[in-house]
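One protein chain omitted, others in place.
Labels for the chains are A and B, by order of writing; each one numbers its residues from 1.
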Amino acid sequence: MSEVALSATALDKHFGGLRAVSGVSVDVHVGEVHAVIGPNGAGKSTLINLLSGELFANAGRIMLGDADITRLAPDRRARAGLGRAYQKTTIFPKFTVHENVRLAAQARSPHRLRMFGGVGSDAAVRARAAEAIARVGLAGREAVIAEALSHGEQRQLEIAMVLATDPRIVLLDEPLAGMGQAEARGIIALIASLKQGRAVLIVEHDMDAVFALADRLTVMHDGRVIASGPPQEVRMHPAVRAAYLGDHGADA
Amino acid sequence: MMPRWLVPLVLLAIAAALPFGVSTYYVQFIGKAFIMGMLAMALNLAVGHGGMVSICHAAFFGLAGYVLALMSPGYDPASLVLTLPVAAAASGFVALVIGALALRTRGAYFIMVTLAFGEMMFFLFHDTDIAGGSDGTYVNAKPEIAIAGHRLLDLASPLAFYYVVLALLIATIVLLTVLLRSPFGHALAAARDNERRARSLGFPVYRIRLTAFAISGAIAGVAGYFATAQFGFVAPEMLGWHLSATVLVMVLIGGLRSVTGPLVGALVLIGLEEVLKASTDYWKLAEGLIVILIVLSMPNGVRQLWPLIFGATGDAATRPARVPAEANHV
Partner (left out) sequence: MDLVTFGVQLLNAVQYGMVLFLVASGLTLVFGILGVINLAHGAFYMLGAYLAYWIATYTGSFALAMAGGVAIAFVVGLLLETVFIRRLYGRDHLAQVLLSFGLILSIDEAREILFGKDVHSVAPPAWLAGSFQLTDNLSYPVYRLAICAFCLVVAALIFLVVTRTRIGMIVRAGAENREMTRVLGIRFDVVNRYVFAVGIALAALGGIVVAPVSTVFPGMGDGMLILSFVVVVLGGIGSVAGAAIGALLIGLTDTFGKVFFPSVSSVLIYVLMAAVLLWRPNGILGRREV
């Protein structure tokens, strides 16, 4: 079996009395796209927040390779090789496309906090930024202020930022949400290509995309994992059909 | 019209020639305004560029003044080379400690916490008998640079004082410009605009902000050192939050997204105070109302009038500040 890049065991997260995530374990493997699906409020975003460090788990353990990152702050996790995109687009709206992606590339540079020399002077950073922009298809839009981009382009920009940090594990929360057909097709192809040398965890409601992309599928419901495994097995799982897929699973 | 790069040179030439055109009173007045401009630019590193609305910079300003007072040997001048670094370091260190605590909070909390810690510094000098307690203390001789008894620089001369302040003002502008154009400066701005995104990219937001806050406090200290040297006197009021808020007004007038804007704001506000004081007994009432008017009518400072005067500019650094509440990340 391929190498496990990120491994979470028995994660719990409560908000007051609400158990948003309870007893969830996932392994994300290098070279695979691992999709997490589930109805609204199932706890998918909360799970991603636990993995990225935005929220701390009430219980459970998260391993990044051999390192225990359970109590590590999000920026430390990012520097350890974890990149994420948010369900609600999270970019620097007042910066240009180029500046946004360059900041992302800078974050992984050894000189990320150097106090002298212009930001543009680091050729390696510039190159990584340009590559990421080209890869998501935003070439030619570098000088546009991010908030002036279309919604779909902003989603692309956010993925470009994640790419520019050169992560080993990519967490994507509904990357296709609100995208047009054509844009979505491009992003699906991009995501499929991401797993080369990386582990990808994706939360997505678009079932066609999920089944096109996923090498492994985890279904959540009410904060719990109700099934996990290869997509073809999971879609036949009775609990999954009852709880979530319904008829959709039969003809997807 | 003048090419843009020429503007600072012309302004600099005017500033350098000034002592030959006006009386000593005005040389000192402009010197004082420059010192306040330095303080305002320092504060804006935290407020405008870092998104940290601090109301305790007067504490860093005044603390450096006290360091000078305490290090001045009686009626002899203190050594500038020795006391200035100590004063700046003391202010920077206190900013580091206050910032380390205050940056654990966000938004309105941050404002309240900085205000409270600033007042703590005020009470520290007001209620204890360090350096004269509530009365303050005199700095009898202005600091100097001397080697083996030879005076190289004596700040007691108004002309020398003015040029030293001007040089430091330029140094501050250069330092802040370099800093803000560096990777660090962009990371700071990124954290201000979207803290969550900055952090998830891998930027250590807390450390970045704290560093900027401490640098800002140290520069405020340099300003306070020279303010004290100029007045020859330091009192607890110099650390009080009314001064912090006044400097914040200068920052707002000058515009949050530039390096030199707050300097303009300082000149405008100090000039305005001078005019008001001369024309009415109730100048504080007038000033208060003017401040309210500025806040309500010019959220981006008088800078937003500049495009009307100089023509539009597309400079990234001066892109208008985003005003809605969501811009408050700290």
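Structure notes:
Note that a contact is a pair of C-beta atoms (placed from the backbone, for glycine too) under 8 Å apart; a residue touches a chain by one contact, two chains touch by 3 or more.
The shown structure was predicted, so the numbers you read here are calculated from the model rather than taken from an experiment.
Shown as candidates are B:V164, B:L252 or B:I270; the residue that touches the absent chain is B:L252.
Note on the undisplayed chain: of the listed residues B:A13, B:L82 or B:M120, the one touching it is B:M120. Summary of contacts with the chain left out: across B:V27, B:V47 or B:V234, the touching residue is B:V47. Where subunit B meets the missing chain, the touching residues are 47, 53, 55, 101-102, 104-105, 107-109, 111-113, 115-117, 119-120, 123-124, 126-128, 241-242, 245-246, 248-249, 252, 256, 282, 284-285, 287-292, 294-296, 299, 323-325, 327-328.
Operating definition for what follows: only the chains that are shown with their structure count from here on.
Per-chain Cα centroids separate subunit A from subunit B by 43 Å. Within the complex formed with subunit B, the subunit A residues making contact are 52, 54, 73-76, 78-79, 83-84, 86, 90-96, 99, 103-104, 106-109, 111-119, 122, 145, 161, 165.
Contact residues of subunit B toward subunit A in the complex are 178-179, 181-187, 190, 193-194, 196-205, 208, 211, 316, 319, 322.
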